[in-house]
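With one protein chain withheld, the remaining protein chains of the complex are depicted in position.
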């Protein structure tokens, strides 16, 4: 039983069974499937592959309760994990099951194998026999005849939001998969090609919880902190500036947050925090991100052809950068790709190819203007 | 004035008056009435019965304010309870009422009798004269001619959700009584017959705030706490188990929470906490529960004919309980009732009747299989 709503992203081949007051649902899961498990459902999972792992990355959205908000895993059957049945007093259990405690003990104290038990091939076949899958539309008919929409949705089968030679971005939200609507959650999958990177960007209001599925790389994020010391006043003040307002506005100071990435590394990118992610040179980097608070969220890029700063007027560029607009534009237009870009080492190689090495940098500057 | 939304469950016979910016509403209340009082309304209550108490169990949903979230009772008239009028300065009060302070004192300092005052029979008749009731559909026409839907809804007049010889369950939510919709609240009433019990169950996402209205009994609840000490590893491990995932999953340890129940005892049953309630042997136990966070909530039973575990496949039962499925099913089917069950002492009596005492238990086991 899981007393939370969860959204799961799947790797490997397995089966999930959900039991509710009303009915039982059973789905075969495969790589890229996203499924929501409603709060309070009894679930059990089966690995259908005898050689490979069955892995799930889960977002838990706790149901608010006065006493606990954490996830709970427990068995129904035995002492390891402990069954909640064993908490009730003998007389209540005996009355509830109309059965003596000695016989109940056989049921509720037998299972001591831990949370994960080995099943025979026959048991696995039986338990996944009636399961439907995302391939079949991700939907089944429930026992009571009403069409269920609880089945999985395969994120990787959806057309990528962005795709070029440096990577692909897949995204599913409540518009594609209605189960995500009331949770205000989206799931994205980045496949960053080896040596490539994601252009620096920020989400306007969504926060991302990111997990590495495969590959290695690193990320850098700009994290704002109001500096504790009063920042030095500039000489550029004019009379029309309001003293009072300036005193109040806490000017931001940024810190870089960065880390190496490898499978199962997790990190959080809060709303409004510019971030860039780079794949290692010898392996694609695949990451899944659960995005919360996604309604009306916008993904704003800070480099590449989709750089939001390209929308500044000439005069705004002059004032913001204190240099001729055409020089700003020349630099902003240097990057011809968008979203997925050649990474640091790829760029250097190309540069070397084109210019014969870094010594020509100064000359290139002269050429440019 | 109550700066909260409240949902009230009524015992006794009274009248409630609500005053708003727009109009005044007046309702006669009787046992089983549920009424929502909107935040910020001025209310006053009248006991119309000269012999009996007029009792209300209220759920307060505080309006979020920066400085206080607690309930407030105060009078408009005097010094006990203190009127908020007395806080304003003389000159503001004098200007507001266009009247000198000395005369205002007569109004705002006269009442010193406390929050509850005695009214004459004439006053009570006058104050409840224009009141409507849940019998009349629970709705009245407001002064401005628009149909009001603020009136009470009688929970006990609604057909029970479940009823058998051991008890009745009545429930009202936003579908029945639209005033509960935006609060995401439901109200339930359990009448547990003497000696009977409610089958262990949990709410999938709702939390219940329970108050005993009449009778005596007790409840038992399983409360999960992550055990602080690393749980002992079982020998049952297999290679395909992932070390990392197991380390992360906080396995649940359960504690029993239980208490005796008597009128006006209150307790909370958080979401996902299995609970069972037993009536005393000589009196029906009547309890009202305010359920919050009810949208899509499911009530999952853990014993009786509606036991969710009955939906497990044979193979899942074998794996979960580590014993032949048919033995599990035999025990689960022993209890022929659902929701309201014979309680511990009733079961014992029947057993004695059928088998001539507990000595036959062993024999019964043999009979069963």
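Order of writing sets the labels: A and B. Residues in every chain begin at 1.
Everything that follows uses one rule, which is that contacts are C-beta pairs under 8 Å (C-beta built on N, C-alpha and C of every residue); 3 or more make two chains touch, one makes a residue touch a chain.
Computed from a prediction, not measured in an experiment: that's the story for all the values here.
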| item | value |
| --- | --- |
| Touching residues (missing chain, whole complex) on chain B | 1, 3, 17, 19-24, 38-42, 44, 47, 53, 55, 63-68, 70-78, 80-82, 84-89, 91-92, 94-100, 102-104, 106-108, 110-119, 122-123, 126-127, 264 |
| Absent-chain interface as seen on chain A, which is shown | 197, 199-200, 202-205, 207, 220, 222-226, 231-234, 236-238, 240-242, 244, 246, 249-256, 258, 268, 270-274, 276, 278, 293, 296-304, 306, 308-309, 311-316, 318-323, 327-328, 331-332, 334-336, 341-344, 346-347, 358, 361, 364-365, 368 |
